[in-house]
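This is the structure, below, for whatever I ask next.
Every protein chain of the complex appears in place save one, which is left out.
Let's look at chain A:
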Amino acid sequence: MLEIDNLSNEIDGKAILKGLSLSINAGEVHAIMGPNGAGKSTLAYTLGGRPGYEVTGGEASFDGVNLFSLEPHERAAAGLFLGFQYPVEIPGVSNLQFLRESLNSQRKARGEEPLSGGAFIKLAKEKAALLGLDMEMLKRPVNVGFSGGEKKRAEMVQMGILDPKLAILDETDSGLDIDALKVVGAGINAIMRRPDKAVLLITHYQRLLDYVKPDFVHVLAKGRIVKSGGPELALELEREGYAEVVA
């Protein structure tokens, strides 16, 4: 589904990713772990197409399409979802309006009919219930006045509504207490654990991986994948620390 080959990039002329390769197939959950400053968030933003994240070498293809030939909104319409470490606040635009415009933009790009107001509200209610988020929250402006945990739940509600093929979740576990972590973990499994979908979890800690079990774990350090393994690698990292494993 996603093939990243020897990817390098720069932000403000500074090299961050230095020849990163990674292959993700449908039905798989991958976790990328690594120390601060390794380039984890940079990888997420680069795949999402954030302005300023300049690709200087290598390739990434998503379902056989060159990802970097697509604009950010086209990547979303192709089925890519980026979960933000710090979800953005948009005063004056309600979550429901934001999501309906997003979903219908995606549907239009794929040549599908827009979803009616009634059908959309039904979908939003279902996904909000899945993540334990009050529908009233979705009537409020996007992320404005939300706690850290509410922002992350709202992100997963967005994911549920937009129904992507591949979710790249950047520290979705940060800011969550244990109860919220369980709910969000269960939400990710319910929405994304399917044979035709895949997940790339970016995290510092093992704890999310207790709820969303990865098939593969990778260690990202100094801009490239330095070690890959099964779920046991995450436990080893937790036990020994990055310094030991990366060395």
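Everything that follows uses one rule, which is that a contact is a pair of C-beta atoms (placed from the backbone, for glycine too) under 8 Å apart; a residue touches a chain by one contact, two chains touch by 3 or more; residues count from 1.
Basically, contacts and distances are computed from a predicted model.
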item	value
The complex's invisible chain, by UniProt name, from "SufBD protein", "Ligase-associated DNA damage response endonuclease PdeM", "Spore gernimation protein KA" or "Cell division ATP-binding protein FtsE"	"SufBD protein"
Selected residue (touches chain absent from view) among A:13, A:51 or A:111	A:51
Chain not shown: contacting residue from A:1, A:17, A:96 or A:162	A:162
Touch with the omitted chain, as defined above, among A:77, A:188 or A:245	A:77
Chain not shown: contacting residue from A:103, A:169 or A:245	A:103
Hidden partner chain, residues of chain A it touches	48-51, 71-73, 75-77, 81-82, 84, 87-93, 97-99, 101-103, 105-106, 109, 142, 158, 162
